[in-house]
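Left out: one protein chain. Kept in place: all the others.
And now, subunit A:
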Amino acid sequence: MTINTLTKGGAQREQMYCLRKMERVIVAMQDPDMGMKMRNQRLLITVIPHAMTGNDVIEWLIQKYNITEEEARHLGGLLVQYGYIYPLREPRSLLLRSDDSPYRFQTPYFWTSSRWPATELDYAIYLAKKNIRKQGELVDYEKENYSILHKRINHTWDFVVMQAREQLRASKQRRKADRIVLECQEQAYWLINKPCPGAFDVLDLGPERCNVLSSRVALNADHYRREIEHSRRALGRNRVKSSICLESFMKYSEQYLHHDPIMSGCLPSNPWISDDTSHWTINTDMVGIPTRLRVERWSFSFMELLNDSMGRREFMIYLEKEFSAENLCFWVACEDLRHGESSKIILKVEEVYKNFLAPGAARWVNIDSKTMERTLEGIKRPHRFIMDDAQMHIYFLMKKDSYPRYLKSELYKNMLAKAIVPQETKKSVFPFMRRQRHSSPSPAMVTQATEDDGKAKGAGPTGTSSTTNSQI
């Protein structure tokens, strides 16, 4: 019954994985001991055996997976959407109703994974059957599909009609209950495989993806050699005990708990919830007095301090007092080299050498002789990463020496003392009155403005302000 999953086209392959799991749920639902209790359901005057109600499905899912009713309704709904359970009443509407509406399990013959993609021949026979059985039973899009198929597989049309007639004849000889069930099963299958255009298509797939078995990557000798080399290196690496690593997650979460707006809320309020942007305004780069949480965060790690432009500014002020500001300047210049345009590398390397590394340089940085020697040698053939060793040396120097002293300094302590703790905004008295949401200047505009300012300055008094001139 099941077709080899692995050789299917990439996009189908991901779906197949889910379909298999849904099938396991379905099988569990039909388990004689732990499965659902099925009974006869009445459909108008006919009695349909082995059916269940929508409610039954939801109850079973709640019990089995220990989930809420909402989640059970959602999961059950997906089982219906994918055609594993179909409704007996209103069969065109593939929804799970949480009442006593009757449902049945789809026969494995018609499981989505069994015959996917649906064949044109099967579809043609199905439409032909509907057409013959009752004139006008075909819906608009089905009529269209029918005539398209008629043209496309015209050579086998006799076979199609013959099959359709044969199947109709066979069904007439069945009991009414069986006939209804078979019609519903078939209809459900086609609603999913050939949905109405514009309707929700559950089998809608993304673009083709290739896995290892159908890969575009050349899995040649070089590829495996690389893997072998990688595994060898990995075998020799130092690993840290899990108990030590995992402790650090506890510590990190605890340390940042009050800084996590989703966990602890934020002051004065979360802009997305209250429509009030104060939280953003009081945390901008250029704000006069920073918030307490922000200043506290600078003490968490050296990277936190450097990542905040205000923190970096404060640290620079401190270093200037200590006469070691050149370290931070050097680090900033190296960052600029590493992340800047390729075309400016040579120029930047020269600048860095002139300002920080050359003997007698204005802001000479104190690097150990070995690193200095290596760097100076490397400058002869400058590239993006040439300053990496020196930069790392200075970074760790600041981290181990200047940074801890900064945190103990008066400068930092004063900052912390005068930092503000905003008042929590009281919930609005009239909650249904929404605040006006103000727009903010686009970052693209801010940069443009600074460019324009530069131009205006250059233009002189006879520049763009001609109107003001004329007034004079």
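A few remarks follow.
Following the convention adopted for this analysis, a residue touches a chain if its C-beta (ideal position, glycine included) is under 8 Å from a C-beta of that chain, and two chains touch if they have at least 3 such contacts; residues count from 1.
Rule of thumb we're sticking to: contacts and distances are computed from a predicted model.
Going by its UniProt record, the hidden chain of the complex is named "G protein subunit beta 5" among "Exosome complex component RRP4", "G protein subunit beta 5", "Transcription factor TGA3-like isoform X2" or "Origin recognition complex subunit 3".
From the set A:Q173, A:S369 or A:S442, the residue in touch with the chain omitted from the display is A:S442, counting the whole complex.
Note that of A:F302, A:Y318, A:F356 or A:Y406, the residue touching the chain absent from this view is A:F302. Note on the undisplayed chain: of the listed residues A:Y109, A:F159 or A:Y252, the one touching it is A:Y252. Within the complete assembly, residues 10, 14, 17-18, 21-22, 25, 61, 65, 67, 70-71, 74-75, 78, 200, 204, 206-207, 209-212, 215-217, 219-232, 234-235, 237, 239-250, 252-257, 259-263, 266, 270-273, 277, 279-280, 283, 302-303, 335, 338-343, 384-385, 388, 392, 395, 437-440, 442-448 of subunit A touch the chain that is not shown.
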